[in-house]
Structures are given as C-alpha cells and as structure tokens.
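Just passing along the structure, written as structure tokens.
Only one protein chain is missing; all other protein chains are in place.
As written, the chain order gives the labels A, B and C, with residue 1 at the start of each chain.
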Amino acid sequence: MAEAHPIPVEVQLHAGPFDPLALLAGGPSNTRTGGWCGALGLEAPAAEAHFIGRVRGTAATGGPLEALELEHYPGMTERQLQGLAQACAARHGVAAVLVAHRVGRARPGEALVLVAVAADRRGPAQRCGGELLEALKHEAPFWKREWSGGLGTWVEGNTPLG
Amino acid sequence: MAEAHPIPVEVQLHAGPFDPLALLAGGPSNTRTGGWCGALGLEAPAAEAHFIGRVRGTAATGGPLEALELEHYPGMTERQLQGLAQACAARHGVAAVLVAHRVGRARPGEALVLVAVAADRRGPAQRCGGELLEALKHEAPFWKREWSGGLGTWVEGNTPLG
Amino acid sequence: MSRAIGAAHGAEAGLTIQVRLFASLREHAGWDARRLALAAGTTPERVWRELGLGGGAIPATVRVAVNQAFASPHQPLAAGDELAFLPPISGG
Partner (left out) sequence: MSRAIGAAHGAEAGLTIQVRLFASLREHAGWDARRLALAAGTTPERVWRELGLGGGAIPATVRVAVNQAFASPHQPLAAGDELAFLPPISGG
C-alpha cells in the first residue's frame, strides 16, 4: 500500500478568471510540450480525465445570477485540497493530479473548478476524478454566495450530483 | 422520454495526429470563444467532462511499441459513433458531445481518442463520458495492430478498464 | 446441391452483394472486398461457409454487419447489400 514515490499533485487557487484549457496545456509560461502532466514530470499519459465546473447563469431562487462570490479559508483550503488529492491519487494509483479552484467574485460562465487526473488506465483516471470532485465539494472549505437582484445569499450545501 | 431538440453531437476521425486540447478549444479555425461547445451552439456549460486516451509506449508482449495501427470501417465507424453518442447523450440528458478518434498509424504518446461531454450537472457529464468510452470500445468498428520489433500483431479485445 | 454463391457476372440479376473483410480476417483471407451473386434467401452464415472463411460456422468472436449496421448472421440478404465480417473490435 505504501507509495515509494509521492504522486505529483498540483493545487491552485485563482483570485481572478482562469482558463481551464490553458492550465491543461501547461500554462502560458510553460515552454514544454507535455501540458500540465509534463510540468509535473509525466509525458503523454495513456489515460487522462478532466472535469470543468462553471458558474451557472441562474441563482437558486430562479432569478438571474449576477455573480457568485467564493470565500475560502486561506491556508486550510490549500492544505485540504492537497490532502484530498494525495489521498485520492494514492487510493486509485494514478500518476498525477491537478486541481484548480476559483476564489473571489466570479461571473456566470467563468470556470469555478478544474480537476485533471493522469493515469495508466481509464478506470482509475475517471474514478479518481469523480471522487476527488465530490470530496472537495464536501471537505475543502469554500463557501458560495449568490448575488441576484442586488442581494447576496449564502449557498448551504452543493448542487446535487444529478 | 422524447427529446424535443436533437442533442448536438460532433464525431471526428483523424487520419493524422490531433491535439485534444486544440479540439476542446474549438479548433484552429474557430473564431468563437465558446470552444467545442460554442461551435455546437452551447456557451459555457455548468459541467464538462473530458477523457483523453493516448498510445502507450509498450506492446502487449512487453516490448517497446513502435507504432499502433488503427483500421476502421469507413462509413460504418462514423455512423456507429454518431449513434452511440446520440443514444448515450439522450439517456443521460446531456447538452452536447464531442468524440474524436484517430485512425491510421499512430506513434506512442499520440492521442487515440477524445470524448467530451457538456451538461447542466456533473453527474450526467461524467457518467455519459464514461459510458460512451466503454460503448465505443466495444461497438464502434476499430481494430488495433501493435507494431513491435518490426512485427504487427492484431489486438483482440480492449485494455481492461483497470 | 444448389450452390448459394456464383460469380457476380454469371448469376441472376438483382442478387449481387458486396462482401468486405477487415483487419485479421482480411489478412487471413488475402482479400478485402468481393462482389458475389447469391441465391435468394442466402444468409451471412451461409456466405461465410461458402467462402471458406474458416472454422465452419462464423466464430462467436466475429460480428456481422449488413449495410454498415450490426446484423444477425441468419438474416437473409437482399440485392445490393454490403455484408461485412468484423473481427473483435478494439477501439478507443
């Protein structure tokens, strides 16, 4: 069960809009061709699963959403994301994980979260990605406030998996 | 159960190397900003799941893989992919699907398959993506031949889900 | 008695089909496409046997497509049909 080598896990919090595809491509400053995996020392994994979540255009009240405010607990949020990703990566035996999450005031259509997993097999890549997404929704300290009609409402709980 | 509007499904076969992230970004000739979803008439979906499969560096025999040759049944392959994607999209109630698959001779590290699903909820996006990947591996006419040590060996069956 | 398969040019008009083979089946047989003239009511199973594609009946791992859709090996073929024998699929 022991991992001889720690699994590379990259966690990012973004205070402004971020482009998930640019992060997957390795970021604007990355001169390597291996994308986000290459930046973590892994070239062209056989299986890669991604999930991108974006801000909806409608508030829970049904009205148009003006903005989604994301509060976090600086320090603890990053540590929790690292710990959740490491545990999930080790449980599924994957090769690398990238988690990016928005904080601050986001507008409809902007990216909220990106989870990317590289692995040798499609099953672990997909399962690790799905589980990590659920884990971070419940175990990483983020709080959403929906702004609609000039009023802010704290979201208690997550959107159902559906 | 009836879908009032057909769900946009894009199927692509690539005879040469393709860049999955470039396809997700909407392709080099796309001047829109909505990426592959925008090209299908859908802006910034709340949930998006991707899977990328690439050619491994090792053959089933354990030797180094020189190339993977992908044969298909022109006409039937495209029709099957369309049908499988449409059925899967309708079953999960997702908003759009993109499937790209390589044909011809591919080298280790090159992309073999991309499945992208856009939906209003993370569950349907992830489940549709996973199911469609399994379906195309078993129901779309593709045949792989591994070239290793100058010898070509037809692959009978798929890599286990793992 | 009555052979189901004749050369395309020698048989009754209207019962000509196209047969296609892929991947390992194509290589074992040494051809990829043939036009055949059939007796009415001929099935893919019978075509497989008559063409001597191996193993007597169609092996369980081989699938049949008619006009580019999966089909039963026992479905009678119609004039103009495109019949294909597909070895085990390995896509994705």
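Worth pointing out:
Note that a residue touches a chain if its C-beta (ideal position, glycine included) is under 8 Å from a C-beta of that chain, and two chains touch if they have at least 3 such contacts.
If you're wondering where the values come from, they're calculated on a predicted model, not measured in any experiment.
Listed by label, the shown chains that the missing chain touches in the whole complex are A. Of the listed residues A:6, A:62, A:75 or A:150, the one in contact with the hidden chain in the full complex is A:75. Considering the whole complex, the residue from A:7, A:65 or A:112 that touches the absent chain is A:112. Looking at A:39, A:94 or A:136, the residue that reaches the missing chain in the full complex is A:136.
Residue-level contact of subunit A with the missing chain is found at 53, 70-73, 75-76, 79, 101, 112-113, 133, 136-145, 154-158.
Here is the rule we use: only the chains that are shown with their structure count from here on.
Between subunit B and subunit C the centroid-to-centroid distance comes to 29 Å (mean Cα coordinates, whole Å).
Here the CA centre of subunit A is 51 Å from the CA centre of subunit C. Spacing of subunit A relative to subunit B, judged by their CA centroids, is 23 angstrom. Shown for subunit C are the residues that touch two or more other chains, of which there are none.
Annotation for subunit B: residues touching 2 or more other chains are 53, 133.
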